[in-house]
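Take a look at the structure set out below.
Excluded from the complex is one protein chain; the other protein chains are retained at their positions.
Chain IDs A and B follow the sequence of writing; residue 1 opens each chain.
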Amino acid sequence: MSFGLDSRMLRSAAAIAVFAAIGMPVLAEEISVVSGATGSDLQDFPAIVKPWEDKTGNKVTVVPMPSSTSDQFGQYRLWLAAGATDIDLYQTDVIWAPQLADHFVDLTEAAKDLIPANFPSIIQSQTVNGKLVALPIFTDAPALYYRKDLLEKYGVEVPKTWDELTAAATKIQEGERAAGSGDFWGYVFQGNAYEGLTCNALEWVKSFGGGQIVEADGTISVNNPKAVKALETAAGWVGTISPEGLHAYQEEEARGVWQTGNAAFMRNWPYAYALGDGADSAVKGKFAVTTLPVGAEGDSSAATLGGWNIAVSKYSQHQEAAISLAVYLAGPEAQKMRAIMETHLPTIQALYDDPEIAEKSPIIPQWKSVFMNAVPRPSAPTLGKYNEVSSKFWSAVHETLSGNGSAADNLAGLEADLTDLKGDAW
Amino acid sequence: MTASTTAIGRESGRSLQQQRRNAAILFLAPMLIALFCVAAWPLLRTVWFSLTDTSLNNLYGGRFIGFDNYLRVQTLSNGTVRYKGTLVDPAWWNAVWNTVRFSVVSVVCETILGLIVALVLNAEFKGRGFVRAAILIPWAIPTIVSAKMWAWMLNDQYGIINDILLHLGIISSKIAWTANTDTAMYAVLMVDIWKTTPFMALLCLAGLQMVPRDIYEAAKIDGINPVKVFFRITLPLIRPALMVAVIFRMLDALRIFDLIYVLTPNSAATKTMSVISRENLIEFDKFAYGSAQSTLLFAILAIFVSLYIWLGKVDLSGEAG
Partner (left out) sequence: MTANKLLKIIAFYALVAVIVIFSIFPFYYAIVTSFATGTALFETNYFPKHFEWANYRQVLGGATFPRNILTSVFVATTTVVFALFLAVTASYALARVRFRGRGLLLMTILAVSMFPQIAVLAGLFELITYLGLFNSPLALILSYTIFTLPFTVWVLTTFMRDLPVEIEEAAIVDGATPWIIITKVFLPLLWPALVTTGLLAFIGAWNEFLFALTFTSSESTRTVPVAIALLSGASQQEIPWGPIMAASVIVTVPLIILVLIFQRKIVAGLTAGGVKG
């Protein structure tokens, strides 16, 4: 290992081996997991860790955080910077690994059996300079939601390209408005100036063949004709098939319009599926999901890789137990429970073929095709500067959507800003 | 007050003075220690960080780099000179401008509205107690709650503000208040004015109640126009109270953070100095740079207060009186 052997690491690995071998607790420890998990995720957490607690005799407490990821990130940064010992495990967003890598324990050795079972792209997103910073516990990828009933009513096919989507949305919107639904819109997505816009815009750019903003080798690729075309297409939706207020939309606003039956298409994460199928939903049973469209035939669809991981703090005073818990939380047993209880997409490939999951959460196998097109945001090449890169990117896109400056000008400006930010190296 | 002590015998007076001074030191010490710990020391740390290249990943490993975070002159290999640092950062100056604009507009509106409300409350009428209680409600609601409440009401699709305005025929289509760059600042101002006018009204009311009633009676008998009474008599009398109220509000407005952080966190149109320094301190990997911005924010406040006290001849310490 290039990073050198840490004696503490060895000890902890050895300790886990001992625990596993004798299968009984030596000393009960209390492990704190801080997590931005919400709602039922949070309620089911005790059930998910129960088997581990029973096996090791340790106790797990969860520290909930506000659901805003930037609040979470701010707190974690500060706690880690001060070497806070109160938290043992951190649940981390897929894009945080490079920014927080210094404070987490390398899990390569502890999770060596788990790594090959996972999708390689996810493992790679959590690896920084050869160090496995966090273990994936579930993944997330957005899809195109469409109204089956309306597509049938207006005799349109499920759109494969963005142009087809535009045409279909226009047709349905005109028809529905003529029929009296004045608030009906063709397509809703997330256009507010925040991380979600980076996700949306990355999908447009990538599916038009315009690269990934910053490529894996660190080259800034965002200013190219295909990316310009992608943003121009998106800017054309605002005010025509998408509401003017779209540049204020996050996930919930889009879902609000969709779930009250006022949109034909929506780009959203899997969470909207179960909610849209709820008893009080106006679209219950009337919709389906597919992969997001492409720029032109021959391009490949893109869905931004989301998802959450678990990392062990370097400052934890219960490292052995913490590492063992991390491995358990990322393991097949816990992931399967999460898939069944929470409809969270597993990161372990074999679970997509699991009959029990297919039966209890049928959308998970469906989502595999969406997930296979997942693209990572450029957090790996840009390292600690990712948040700033993303902020500059979403600002440029937001300006374009709001009609302040052309796509070409804004992207040229963005390229200059990013070059400046990059300096000699990321 | 000193005259009073001399009234007591001179000899005992001296030892008494001494005793009182000692007691004063004893009484002041706990407060000074508390303030040093929670305020002075952290601020000094921030000033120090701003002169280093500290990163949040390595809080104790920063090197001293002088004023580079504020202004750095770089000569590139091709001979061009580049300026970097907060003082030439357009994002920072945008934030300064936003903050100043926000503070001036909000404090002016709050002062005017606060005065009107205070004048109303100063009049005798049925249900005054109820009204006084009602106007204090916005002020009692936690900022984070009121920000969320207004975010909900300002929502473009199912927010009630758009609904009301549409029904009244004031707007023709739904407005995305918080996201639209043209309206984001209005949205923030609206919420802030709603939230802090009660406080302003309270301070104005306190000032108004010190104005002797007989002045109004006399003016009424003389048949002087009430508007004239207000500008000629009331306003000059409550001016000192008003000046103090304005400076407290102004200080709050210049530091505004949580309202904007919840309502419009990423909009460049509303990003204020506090918001941008948090972004650099924590969100971006620019801890030292953010510290420099915090330090500048403090410096700007200090300069502003000094100018205000000096130009407005505000007697804050009451020493003159």
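Keep in mind that, in the parts below, a contact is a pair of C-beta atoms (placed from the backbone, for glycine too) under 8 Å apart; a residue touches a chain by one contact, two chains touch by 3 or more.
Here the structure is a predicted model, which is why all the values come from computation and not from measurement.
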Visible contact partners (per top-of-document touch definition) of the missing chain: A, B
Contact partner of the left-out chain, one of B:Val120, B:Leu189 or B:Ile233: B:Val120
Selected residue (touches chain absent from view) among A:Pro51, A:Gly130, A:Pro225 or A:Gly278: A:Gly278
Omitted-chain contact residue, chosen from B:Arg20, B:Arg82 or B:Lys220: B:Arg20
Touching residues (missing chain, whole complex) on subunit B: 1-2, 4, 7-8, 16, 19-21, 23-25, 27-28, 30-32, 34-35, 37-46, 49, 59, 116-117, 120, 123, 125, 127, 129-146, 148-150, 152-153, 157-160, 163, 194, 198, 202-203, 205-207, 209-210, 239-241, 243-245, 251, 255, 257-258, 273-274, 277-278, 281, 287, 291, 294-295, 297-298, 301-302, 305, 314-319
Interface with the unshown chain - residue positions in subunit A: 32, 34, 36-42, 61, 63-68, 71, 75, 78-79, 82-84, 86-87, 140, 250-252, 255-256, 259-260, 268-269, 271-272, 274-275, 278-282
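The rule we apply is simple: only the chains that are shown with their structure count from here on.
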Whole-Å separation of chain centres (CA-atom averages), subunit A against subunit B: 38
Residues on subunit A engaged by subunit B in the complex (per definition of touch): 70, 73-74, 77-78, 81-82, 99, 102-103, 183, 191-194, 243-249, 253, 256-257, 384-385, 387-388, 391, 394-395, 402, 404
Partner subunit A, residues of subunit B touching it in the complex: 55-59, 155-158, 173-181, 265-268, 278-279, 282-286
